[in-house]
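The other protein chains are all here in position, but one chain of the complex has been omitted.
Here the chain labels run A and B in written order, and each chain numbers its own residues starting at 1.
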Amino acid sequence: MGGLAGGEVNRDEHDYALWEKRVDAMMMLLTNKLQIMTVDQLRKGIEALPPDAYENMTYYERWIASVTNTLLDEGVITADELASKMAAIEAQAQAHAPEAG
Amino acid sequence: MSGPSDTHDHGHHHDHHHDHDHMHPYDPDHHHPHREDQDDTMTYYKVMESAVRELLIEKGLITPEQVHRQIEHMDSRTPANGARIVARAWVDPDFKKRLIETPKEAIAEIGHDIGPMHLIVLENTPEVHNVVVCTLCSCYPRWILGLPPDWYKSRAYRSRVVREPRTVLREFGTEIADNREVLVHDSTADMRYFVLPMRPEGTEGMSEEDLAAMVGRDAMIGVVEAGAGGTGQLAAE
Partner (left out) sequence: MARYSVGDKVRVRAVFPPTPPTHVRTPHYIRGCVGTIERICGEFGNPEELAFGRRYGPRSTLYRVRFRQVDVWPDYDGPAADHVEIEIYEFWLEPVEGENAA
């Protein structure tokens, strides 16, 4: 994106949330320790997200989407495993969630 | 572990159709504002993170302890590490020479391991001001400074600083004289960059520790000069 037009740099910062640090940590373990995927695959996976992913997803959302796609592509996890695990986690979260709009 | 993947065919193995059910960046139900930072709400991608992590643990590929240790490891990488390196270089010319010529070894001298990073140290001088960006993603000397600030990863910074560096620097309050070169480093591949800022005037005789307190993160990225802004800023105002 070098050279494209853009607005003023927004210098607001946030502290990384635990889940973001976990995504980062998983990526480091997958690349450096396990060598299941490469940083280059992470980048390629981010580039392969829909064009508006940059607006609609946060940084570590793009990372986890790319990591997940790579693990699916590499056959490390299957789409069925992922779907049932996500459903279970969502059900669990809802069971514990307070009433919310 | 996952078997050699270099047999992969170039093209069609890499479509992402099979997981579209799980990937809905468009879906308004999953939309939420940027920089959301509340751990108590479960978003779609937080669920995905938990699911992937649990699956990797169940398959015996990673352990919760490894994730925990890795997070602690990154949390220990902070701009204060970089500030110590800069302060040492300011007071010890021989160290500065080694830092520029063999950064990994020089940094190890003060007890810091930069891991797998290939580092290039960029010395600011009266003739040259260096500033670092990664226009392709967000490469950053994380093994020294920790994780990058949000603005470093932003579209505005990444797209503009290569094309109008002086304007962007001005937004950070940094004015570089016209007779001083602005040198932008686009961190596109395997190198990582660390700016060695100029020692501020009037700091003769200061201790290494006090000097380190003048060096903020942003000075080591090159968007400000040492002593201006950043985490360890002196209370000069």
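Everything that follows uses one rule, which is that a contact is a pair of C-beta atoms (placed from the backbone, for glycine too) under 8 Å apart; a residue touches a chain by one contact, two chains touch by 3 or more.
Here the structure is a predicted model, which is why all the values come from computation and not from measurement.
> In the intact complex, which of the presented chains make contact with the chain not displayed?
A, B
> Taking the full complex into account, find the residue in B:77, B:142 or B:185 that is in contact with the omitted chain.
Considering all chains, including the one not shown, the answer is B:185.
> If the hidden chain were put back, which of A:23, A:37, A:67 or A:86 would touch it?
Within the whole complex, the residue contacting the unshown chain is A:37.
> For the chain not shown, which residue from B:50, B:81, B:135 or B:174 touches it across the whole complex?
Result: among the candidates, B:135 touches the missing chain.
> Among B:98, B:112 or B:163, which one touches the chain that has been omitted from the display?
B:163
> Counting contacts across the full complex, list the positions on subunit A that touch the omitted chain.
2-3, 35, 37-41, 43-44, 47-48, 70, 74
> Please identify, in ascending order, the residues of subunit B that touch the omitted chain?
Subunit B touches the missing chain through residues 4-6, 8, 10-11, 14-15, 118, 120, 135-136, 162-166, 178-179, 181-191.
Criterion: only the chains that are shown with their structure count from here on.
> For subunit A and subunit B, let me know how many angstrom lie between their CA-based centres, rounded off.
18
> Enumerate the contact residues on subunit A facing subunit B in the complex.
1-19, 21-26, 28-29, 32-36, 43, 46, 48-50, 52-54, 56-61, 64-65, 67-69, 71-77, 79, 81-83, 85-86, 89-90, 93, 97
> Of all residues in subunit B, which touch subunit A in the complex?
1-2, 5, 13-14, 16, 18-19, 21-23, 25-26, 31, 34-39, 42-43, 45-56, 59, 61-62, 66-67, 70-71, 74-75, 116, 133, 135-138, 147, 149-151, 153-160, 162-163, 168, 171-172, 186
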